[in-house]
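For this depiction, one protein chain was excluded, whereas all remaining protein chains were kept in their positions.
As written, the chains take the letters A and B, and residue 1 is the first residue of each chain.
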Amino acid sequence: MKKFTRLLWGIVLAVAFAMPGPVFAEYPEKPITYIIPFNPGGESDVTARLQEPHLEKFLGVPVNITHKPGGGGAVAWSEFQRTAKPDGYTIIGCNIPHIIGQPLIRKEAGYTTDGFKIIMWFHFTPNALVVSKDSPFKTLDDFIQYAKAHPAAVTVGGSGTYSANHLEALRLEKAAGIDLTYVPHTGTGPIIPALMGGHISAAMTYSMVGVNYKDRLRTLAVASDERVPALPDVPTFKELGYDIVGGAFRGVAAPLGTPQPIVDKLAHAFTETNKIIANKQVGLGFVMTYATGDEALKLVERMRAAYGDVLNEIRQKQK
Amino acid sequence: MNREINTDIASGCIGLLLTVLFYFGLEDVLWMSIIFPEAVVAIMGVLSAVLIIKGLVKPSRRLIFVEGSNVRWIVTGVLFFCWVMVMPVLGFFVSTVLFMSLIVIYLARARTPVTVRKICVWVPVVIAEVAFFYVTFTRFLYVPLPEGMFF
């Protein structure tokens, strides 16, 4: 028996020496910090809270969510790129088009679009043109006809400036040849009372708004490739003849230079989590995506190209 | 510093100084972003000017910083700044224990003679206190406190 024990130890030692060092420190071995660059209670936060228990199960360590709101996300993103260690223990929520638009338009955003190692884009919330239930606009056509006849009189609310909502409104103006007045708001939250109270004529916002406030709001069109499952009766812009597809992608990123095996492990955990929380999120109007690795990078490129014209025009105007 | 001063002119001057600082911070961007800041900076300038004029015409004089020792609050303030400045270097725990102990010892001198034995009691109390907050914040509230060269 003793002999056998000794033999066993021998094997263990031999294996230990033969193996390259780092493998022993199996990632992850301590809690992971998951930074949300927005306020508590927003979509990014709620999604992260949904993910948290499942991520902990798949990774085997606690995942701590912390908030660092400010500057439309830029405060957290710039600090992340400056200070986060590429060891996989600090990850951050990322949004398109925010990380594309801000560095291009702001003088000192403090971070770059390519300065992240994207782990995964896990869902997409298409833009949607929403009006109040008692609005005279019953269809997108009503809306466009009226806007043609009354330039600048139609006010379209949206969340933020140079945001997904804003850029989409600009694209709609171009595609339909109309002149709208875009009124930025400080988030999706304030859009809802503004619509219900008739303070704006319409809103270019996210599809969830149309889903969650069905009783009082009407969605005229959504900017996705296919109809959104939670809004089966609402046409897409494409169906109506306007080539407008866009919205916000939410995802998660690690610092540049994070070792690939760690990124893969995180991507796996997020993918599995996404499958589990899908049924809850799809019902709320989200479209789940599973873009990891090269696919995630390609998505950034594709969206950069899609918004490029509009963004460049804004930049020209600024100068 | 314990002198009677014209508080109208003094506060007006501080206001004017800040107005100048922010005036040079104004940039030429979209009207939506800058119209309001321009307005409030102008308002601040006008109010500062009004105060200075009032100070010349109908001054209100008052003793300031009269209560207690000025040296003591200034040193305390400097210790606060140092505490926060070294935090990213030494880490939250170490810097806080260090500076809280320093502040306790410094302030206690005004009340009681400080002996080595007293310090031997105070420092562990400080450590216990900091440990309590440290654990509460990092473990329960999930606030990642600044880490330094130690942890």
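Brief remarks on what is shown
Rule of thumb we're sticking to: a contact is a pair of C-beta atoms (placed from the backbone, for glycine too) under 8 Å apart; a residue touches a chain by one contact, two chains touch by 3 or more.
By definition in this document, contacts and distances are computed from a predicted model.
Matching "Putative tricarboxylic transport membrane protein", "Phenol hydroxylase", "K+/H+ antiporter subunit F" or "Aldehyde oxidase" against the UniProt entry of the left-out chain gives the name "Putative tricarboxylic transport membrane protein". For the chain excluded from display, the touched partners among the shown chains of the whole complex are A, B.
Touching the missing chain, out of A:Ser78, A:Thr236, A:Thr258 or A:Asn274, is residue A:Ser78. Touch with the hidden chain on the side of chain B covers residues 7-8, 10-12, 14-15, 18, 22, 25-27, 29-37, 40-41, 43-44, 47-48, 50-51, 54, 60, 62, 64-65, 67-70, 72-73, 76-77, 80-81, 83-85, 87-88, 96, 99-100, 103-104, 106-108, 110-111, 122, 125-126, 129-130, 133, 137, 140-146.
Residue positions on chain A in contact with the hidden chain: 35, 39-42, 45-46, 49-50, 52-53, 65-72, 74-76, 78-79, 105-110, 150-153, 155, 160-163, 166, 181-186, 189-190, 192-194, 196-200, 212-213, 215-216, 280, 283-284, in rising order.
Note that only the chains that are shown with their structure count from here on.
Look at where the CA atoms of chain A average out and do the same for chain B: the two points lie 38 Å apart.
On the chain B side of its complex with chain A, the touching residues are 29-30, 32, 142-144. The touching residues of chain A, when paired with chain B in their complex, are 33, 64-66, 161, 184, 318.
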